[in-house]
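Only one protein chain is missing; all other protein chains are in place.
Labels run A, B and C following the written order; every chain starts at residue 1.
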Amino acid sequence: MALRGVLRLGEVAIRVLDMDSARKHYVDHMGLIEVMADDSERKIYCKAWDEHDHHSIVLREADEAGLDYFAFKVFNDQVLVDLEARISAYGIEVSRIDAGVYPKSGRRIEFNLPSGHRMQLYAEKEQIGNTLGTRNPGVIPDEGVVRGLCINRLDHCLLGGPNIDESAKLFREVFDFDLSERIEDEESRDSLALFLSCSTKPHDIAFVIQPEPGRFHHVSFLLESPTDVIHAADMIGKHRIPVDVGPNRHGVTRGNTIYFFDPSGNRNEVFSGGYVHYPDTPTLTWDTSQMGPAQFSQDNIPRESFLTVVT
Amino acid sequence: MALRGVLRLGEVAIRVLDMDSARKHYVDHMGLIEVMADDSERKIYCKAWDEHDHHSIVLREADEAGLDYFAFKVFNDQVLVDLEARISAYGIEVSRIDAGVYPKSGRRIEFNLPSGHRMQLYAEKEQIGNTLGTRNPGVIPDEGVVRGLCINRLDHCLLGGPNIDESAKLFREVFDFDLSERIEDEESRDSLALFLSCSTKPHDIAFVIQPEPGRFHHVSFLLESPTDVIHAADMIGKHRIPVDVGPNRHGVTRGNTIYFFDPSGNRNEVFSGGYVHYPDTPTLTWDTSQMGPAQFSQDNIPRESFLTVVT
Amino acid sequence: MALRGVLRLGEVAIRVLDMDSARKHYVDHMGLIEVMADDSERKIYCKAWDEHDHHSIVLREADEAGLDYFAFKVFNDQVLVDLEARISAYGIEVSRIDAGVYPKSGRRIEFNLPSGHRMQLYAEKEQIGNTLGTRNPGVIPDEGVVRGLCINRLDHCLLGGPNIDESAKLFREVFDFDLSERIEDEESRDSLALFLSCSTKPHDIAFVIQPEPGRFHHVSFLLESPTDVIHAADMIGKHRIPVDVGPNRHGVTRGNTIYFFDPSGNRNEVFSGGYVHYPDTPTLTWDTSQMGPAQFSQDNIPRESFLTVVT
Partner (left out) sequence: MALRGVLRLGEVAIRVLDMDSARKHYVDHMGLIEVMADDSERKIYCKAWDEHDHHSIVLREADEAGLDYFAFKVFNDQVLVDLEARISAYGIEVSRIDAGVYPKSGRRIEFNLPSGHRMQLYAEKEQIGNTLGTRNPGVIPDEGVVRGLCINRLDHCLLGGPNIDESAKLFREVFDFDLSERIEDEESRDSLALFLSCSTKPHDIAFVIQPEPGRFHHVSFLLESPTDVIHAADMIGKHRIPVDVGPNRHGVTRGNTIYFFDPSGNRNEVFSGGYVHYPDTPTLTWDTSQMGPAQFSQDNIPRESFLTVVT
């Protein structure tokens, strides 16, 4: 009971076209900490300062940008056992990956979502801490630990594809996520975007309708406060990072947000805030008559790019 | 799985010495919304603007200040059934309260903690919403809805008494809470304060050692940002509300905080922030050699009142 | 010595197409305080809460939007006498307006700028205070006094027209303003925009090149903090006020800003921050190769509307 089962989005593996510029973006400019590099596989592993696990972002150099896979961490191995059975019973094929295949990680199970995304679950990853220690830790890391966009944590991702109702159904029925918000077509009532939570956050994962499967809308990182969003916007501007939208506030989730692009065209978000969500919080529904306020509530201007630009 | 079972602190019932001054404090000055009054029972019922349930604070006029009881909301009635069995099996006597005995509320179960506090669990309470509605809700309530200290939600309470290890054990073993932080005596290693979470918040309830059972250290309300804490401090100052400590930042939980007192001497807190907690976040331990930083990390001055003033 | 002579922009008179919608915008939504209405002249007079003088904004219903005139307050009548002589000696014709012609105001002098704007100077205006009083004033007005966009003060305006170098020369040589910043054409080095200060603010008035004389780019109001800019953006979004740009940070002046339009198409700005300027601060020069960063440094996107939309 309490927060058990699926805990959080623990790892997002992103394809980038050029590792040098990707490292400059994610490490030098955004301020993620590079914890490990694997030159033979053309990968680097990064974390945000306030995460305890070894890494949360994997960048892989490839010929096409986009999402390799994403992985949620679960409470313990028993949850993995239970979920494997539930996913299979739901009719989705599950494969097993031995501990150590993914570095610093325990065993994983892997499967494909109806929306065409590769998803993994794991219960163990090496912990390296957040530099504060666990005895009389204090609250402020040394200068230099928190830098760039001052990112606290990986938070969520938004995935594009067809069959998003089916992907959401899996999260709700098998993983016990709640549907916090939904954008629908005003006339057909078809789902355009679905936001799902397994915690007190307004979303831990979301889906947006896209014609092609397996698309990547954005990966999102948590900042500590609305003023940190302003600071991030200043740094994004200083480094001439291409901005999609922001700073602004989402109607959906109420988060203060900036959308921007990595050098490969993958969309990133930094945000803070959003309301506190519980399983008994009513699902909020937006429709296409209010796409402006649903997307960006500080100017109510719907951005074409929101529904069309993905990797 | 995900966030199920025990959801949150849903109701705190506080004894006040005089209802007029209490109403002035909680409603006029703090800005809680009075949703119902029961003159015959000398009670008023209040909520914060962003809570959906009918009320979260009950004030009762009595001859002594302090805590009547506190109640956690659980996911559904099945959880109540399961928890009743688990609590009884744990050796604590549970009594049942019919739906409607507590207004707007479904049935409850009630029991006493080893630390001497009366605790309840319930699965149902009438929902009245947060004024934004659930279809194209927007993000900002009308002017006048959010006022006073601009409180978003009831968040947690800190309870004083003996046997706090035993109370914490019940929360961990029966309610599946995690021990997020702990303050211990540097020499004896005895527990002085214990902080427990059932969510991604650093605490949903906490206990502090006190010689007398059933003591009330404070009830705490969530603000949206560190600047809202500054605003709250300005309003507290304007209304000459007696301040205990603040604004400052707690070492424990990292929250930006102000402690102050209601006219009956019950301690209140408003705060924002704090880190994101998960069940796999390491427990943080502080000891008495660092009581200053553990309590108030912006000046490291331990406050005598923190451990001595309760109702 | 010290801050003497010309003090500040004290009054901006704006033409609006419809008084009802203008009042809704400036008073109901922006939160300016309507202190006086003159139905026969179809005018209303407004102030921001933290201004002591009777009013700073005059709205007049007319067939065309735009700027009627703007007026700076000077230290005392002797300054008026001196400046009248200096302006005349500079070759600009000055006319005198008796005390009382403009309500609540002492005598004024009036003249036209080379850029085609009507400017006035006055030394006296009735003071009505900021509600805090002057003895043991406290720091926080009663709830309801600060509302809407939580505007503290009228701050500056940006005027469009030809001959902006000549208008700036008058401010520098006759009024002792400093040129804080300048935008120039990268090739011709012609002035595109000029920012002038008579205080420690980065600008008290500014000019932008426009083919037609007497154009009004925007009037700007001061907020207390960057988070108040976020709050203002939320309120602007809630009231569906048309947004031009923002929230963002200006490269010029470093202010955190939002541009939006009143119902008549007059551009408004709310902002906070900006660096502290002194007469010995070097003039900052931007050129057209950096129009994005000069205008909006958080995304470096130059807005066409910045140079083309005026009233």
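The criterion applied here is as follows: contacts are C-beta pairs under 8 Å (C-beta built on N, C-alpha and C of every residue); 3 or more make two chains touch, one makes a residue touch a chain.
These numbers were taken from a predicted model, which means no experiment stands behind them.
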{"item": "Sole residue of C:Y26, C:F111 or C:F175 that reaches the chain not shown, by the stated touch rule", "value": "C:F175"}
{"item": "Residue in contact with the excluded chain [from B:K43, B:R147, B:R249 or B:H277]", "value": "B:R249"}
{"item": "From B:T253, B:S297 or B:T311, residue that would touch the chain that is not displayed", "value": "B:S297"}
{"item": "Residues of chain A (touch criterion as defined above) contacting the omitted chain", "value": "138-140, 143, 147-148, 225, 227, 234-235, 237-238"}
{"item": "Residues of chain C (touch criterion as defined above) contacting the omitted chain", "value": "1-8, 50, 52-53, 73, 75, 79, 82-83, 127, 129, 134-140, 152-153, 175-178, 197-201, 222, 224-227, 249-251, 254, 273, 275-276, 278-287, 289-290, 293-294, 297"}
{"item": "Residues in chain B touching the chain absent from view", "value": "226-227, 230, 233-234, 236-238, 240, 243, 246-249, 256, 293, 296-301"}
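One rule holds for everything that comes next: only the chains that are shown with their structure count from here on.
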{"item": "Gap in Å, rounded to a whole number, between the CA centres of chain C and chain B", "value": "47"}
{"item": "Chain A and chain C, separation of their C-alpha mean positions in angstrom", "value": "43"}
{"item": "Computed distance of Cα centres, chain B from chain A, in Å", "value": "31"}
{"item": "Overlap residues in chain C, where contacts from two or more other chains coincide", "value": "227, 234, 237-238"}
